[in-house]
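Every protein chain but one is kept in place in this view of the complex.
Every chain is named by a letter (A and B) in the order it is written, and numbering of its residues begins at 1.
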Amino acid sequence: MNIIRTVFIRGAYLCKRFAIRPYNFRMLHLLALLPERASKVALDVDTVFWVVFWLSAIAFVGVVLTMLVFMFKYRAREGDEEPGEYITHNNAVEITWTVIPAVGLFAIFFLSLHAYRRLKYPESVALTVNITGRQWGWKAEYPDGKKLITGTIKKEGPITPKDFSPILYVPAGEPVEVVLTSQDVIHSFYVPEFRVKYDAVPGRYTKLWFQALKPGKYPVLCTEYCGMWHSRMPALIVALKPDEWERFKSIDASTFNSTFASMPVDSFLAVLRLPDEEFAKVVGAQKKAMASMPLHKRGELLYQQLCSSCHTTDGSRLVGPSFKGLYGKMEKLKDGSTVKVDENYIRESILDPTAKIVAGYPPAMPPFQGQLSEDEIQALIAFIKTLK
Amino acid sequence: MESTVLEREHGTAHHPHVDVGVSGMKMGMWLFLITELLLFGGMFTVYAVFHSMYIADFKAAHHFINVRIGFINTLVLITSSFFMAMAVWATQTDRRRLASLFLGLVVLLGLTFLFVKLTFEWPEKFAHGLNPGGEEFMRFVQEGHVGKALFFSLYFVMTGFHALHVLVGVGILFVMLLFALRGRYSSRNYGPVEVAGLYWHLVDVIWIYLFPLFYLIK
Partner (left out) sequence: MIESKKVEREEARPYETYLDKKGLMSWLFTLDHKRIGLMYLTISMLFFLVGGLFALIFRSELMFPGKQFLSPYAHNVLFTLHGAILIFMVIIPMIPAGFGNFFLPIMVGAKDVAFPRLNLMSVWLFAIGGILLLLSLLFGPIDTGWTFYTPYSASKGLNVFIVSLAVFILGMSSILTGLNFIVTTHKLRAKGMTWGRLPLFVWALYATSLVQIIATPVLGITLLLLGLENLFHIGFFNPKLGGDPVLFQHLFWFYSHPAVYLMILPAFGVVSEVVSIHSRKHIFGYWFIAASSLAIAFIGFLVWGHHMFTAGMSPTADVLFSFLTFFVAVPTAVKIFNWVATMYRGKVRFTTPMLYIFAFLFIFLVGGLTGLFLASVGTDIHLHDTYFVVAHFHFTMVGAAVFAIFAAFFHWLPKMFGRMYNERWAKVGWLLNFVGFNLTFIPQFIMGSMGMPRRYWDYPVEFWPYHFTSTIGAFTIATGVLISVAVILHAILKGKKAPDNPWGGMSLEWQIPSPPPTENFLEEPVVEHGPYDFGKEEGH
């Protein structure tokens, strides 16, 4: 009895907490089978889905009803030990119910080919972005050098799209191509509302494309099991209005990367929607701040984006050693030798983590060779130095 | 009560005799051989894929292969297959001592094959660091010639699996040799020898495919 009570109490608590009032469940919404159609190709995909659905429903109801009718009409009455009628086969019937379903099935195949072609081949491409999957987050790089990085949501409490960080800002109404790869294991880039998905495979490039129908925020979920935090590396694609997109394009890459890239979505959107003067002021101010931002502050931003999922700053152990008191420490390595943590050691550990692994830790860190500039590495070192 | 070989062969006291005959035994062995073909087929597929991806590297890797030893081993196996066929014939025609002799020769040649591989060929490769994880192997990877490294991974895996099958075959044939010496096989009971022969011929055939892929590729 206690368990049932607990279930109900927890359920009620959750409802209150997340304002999912039971009577507001909107039952029809619960039984909606597909999310909102937010991309150009979604209608083609959904058409196939619904055709298959209704054909299947008819077939299902037909067969089940027939079966129920037969079971009841031809049930053996009490005490009746007689066998049924001696009927063994009927070739005409067999051929009929082989040919008709075959025809139906191939009709579905050809219909789905159309949707597939639309999914694979965009008519044109307005923007190409490179996205790399990693354990456990995404990295996007624009042609002009803008970079966005999302990470892992590790909190134990429930998550919702409000917790997701943006991985892409794209123009609504224009075709965008994403070139995918992975730096470690296979991930998969899935945007349910766009109906697109493709695996991010290490050692090769794969592609997908989409066109957002209207501005909005669209969740991205990793859909190929990639280890411990597979379920907690979501992201958002933010489709912008034309004028917002123009604003976005106008910000130069280095300013964007060190400031706006790590801004929460809503704050950044607010910036993009400012009147011209205000906008220019904000960007100018950020440029100045970036130029005069102390090295260690820049390092801190980078730390939050790239290192915090595995290294803490408070001394506690996660996947890798904590950065607290790291600089200047005498570290014992896996091979038994000892090394003093200085600038060179930190730099090497960032670029080639498996070169000198600390004893008692797994070789789990991905190399950042080719992904961080010398400036960024120096910023990180400066930040680590501040953690006494 | 000590049950004799013949009693055990024809079913035990608590189990009825089931006789599928020589044709049944052969059918069973052919089905098993099909599974072996698919097992090696998987590896041949992997070879084919990487060969097409790294043609130049595969050819360059050949530099490290000892063709002479490979050729000797090929002769050894083909000869052993001949003796195996003779052993089957001798059993079918009740030439008991000849059959035992031929079986013994097959065992000897099988052991020779393994001896040559494990005392000359493989140690030489290990000494050069060509095994997965070895010095030369890792150098291939670092230089960007991953195809060469894959070639040697394939070499060890495929010839290794093949050698395992030779070893198992030698073991079974050795036991059969002992049985043959004690008069177990005859024209009325030659099935086991014939199906063992089928297995041994498969092992030979697989080597005949492996040989050009690793030793003759240039």
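To be clear about the criterion, contacts are C-beta pairs under 8 Å (C-beta built on N, C-alpha and C of every residue); 3 or more make two chains touch, one makes a residue touch a chain.
Bear in mind the structure is a predicted one, so any value in this text is a computation, not a measurement.
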Contact residue for the chain not shown (choose from B:32, B:120 or B:211): B:32
Selected residue (touches chain absent from view) among A:40, A:134, A:230 or A:247: A:230
Missing-chain contacts mapped onto chain A: 7, 10-11, 14, 18, 20, 25, 30-35, 44-45, 48-49, 52-53, 56, 59-60, 63-64, 66-67, 70-71, 74-76, 80-90, 93-94, 97-98, 101-102, 105-106, 108-109, 111-116, 118-120, 156-161, 184-186, 188, 190, 192-193, 195-199, 201-204, 206, 219, 221-232, 234
For chain B, the residues touching the chain missing from this view: 11-12, 14-18, 20-21, 23-24, 27-28, 31-32, 34-36, 38-43, 45-46, 49-50, 53-54, 131-133, 141, 146-147, 149-150, 153-154, 156-157
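To be clear about the criterion, only the chains that are shown with their structure count from here on.
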Gap in Å, rounded to a whole number, between the CA centres of chain B and chain A: 50
